[in-house]
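Left out: one protein chain. Kept in place: all the others.
Take a look at subunit A:
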Amino acid sequence: MSEKLLEIKNLKTSFRIKDDYYAAVDDVTLTLNKNEVLGIVGESGSGKSALAFSVMGLHNRAKIEGNILFKDQDIANISPAKLNKLRGDDMAMIFQDPLTALNPLMIVGDQISETLLLHKKNMSQKQRKDRVISLLDQVGIPYPEHVYNQFPHELSGGMRQRVIIAIAIANQPELLIADEPTTALDVTIQAQILDLIKDLKDDMNTGIILITHDLGVVAEMADRVAVMYAGQIVEIADVHTLFENPLHPYTRSLLNSVPNTQEGQDKLHVIQGIVPSLSKLPREGCRFAARMPWIDESVHEENPVLHEIKPGHFVRCTCHKHFYFPDESKEDSNHGVS
């Protein structure tokens, strides 16, 4: 069960802006086991997608430092030829925007078939076509023989997202990265797509990294959750712990922002401020400090590190011990571990 599939060690992905490098992913260490779903949550711009792209080697002009061990092979700085053998075969990715992720001038069948063509050299054309049709069927597309010959613009968003999933799972990958797979879809389709991904995990024993900013999706799907802020992991725990006993101020703020329908709140809780842009990111101290100005600055660590509070539950910085929301008193905040 807990066989390691992916191990990310001190990953730092930096982009060049003018003459300086700025880290979008900063010192991330993570592991993913087989048949496990790891949720990664955070606001837009927190580095979730940059992390996923680093694992897949899809960054064009980024500096990648650290190690990414996939089945004990370091893929962080591997040759393109070796990487291409893995991509689409042992590891695959589901993209977030179904409207742009498919080639508009290629029929759907050929786009799925391409993945097979690249990795299953001994398959005949007929076998490939049969496999594509069964894949289309598997992801819940009606009339797969008909859809095979259709162009992406002839399909709805939900159908296109299914096609993208079919491409990703064509070679039964061991690692599947789903980058906000349901963001562009409406809620009923969302549920179907999530069920589909769940079924695939159970069928193929795949390790899944699920990137989302929808906490509901995480609660439903993930085994463990990592919370990212400004390129760093600020908290990581199994899903129950994280929802029942969130510690880091950012995690608590995120959970607090989910509207509560039962208590009839009049105002939506929001997190003050915005995620700082890459070039304006504070590189020292607690990166979340600027968004909790009502808390005394002395509670932050100088160089915040991840502390293991309980086995498997890590939190960055010690400020969580002193955090409270502005509309509650200091005493109320002393829930959980202090």
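What we mean here is this: a contact is a pair of C-beta atoms (placed from the backbone, for glycine too) under 8 Å apart; a residue touches a chain by one contact, two chains touch by 3 or more; residues count from 1.
What we mean here is this: contacts and distances are computed from a predicted model.
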Of the candidate names "Fe-S-cluster-containing dehydrogenase component", "Peptide ABC transporter permease", "Sulfite reductase [ferredoxin]" or "4'-phosphopantetheinyl transferase superfamily protein", which one corresponds to the UniProt protein name of the undepicted chain?
"Peptide ABC transporter permease"
Touching the hidden chain in the complete assembly: which of A:L11, A:L102, A:L281 or A:C317 does that?
A:L102
Among listed residues A:G39, A:G66 or A:G88, the absent chain is touched only by A:G88
Residue among A:F151, A:F243 or A:Y324 touching the omitted chain:
A:F151
Where does subunit A touch the missing chain, residue by residue?
56, 58, 80-81, 84-89, 92-93, 95, 97, 100-106, 111, 114-115, 118-119, 151, 153, 164, 167-168
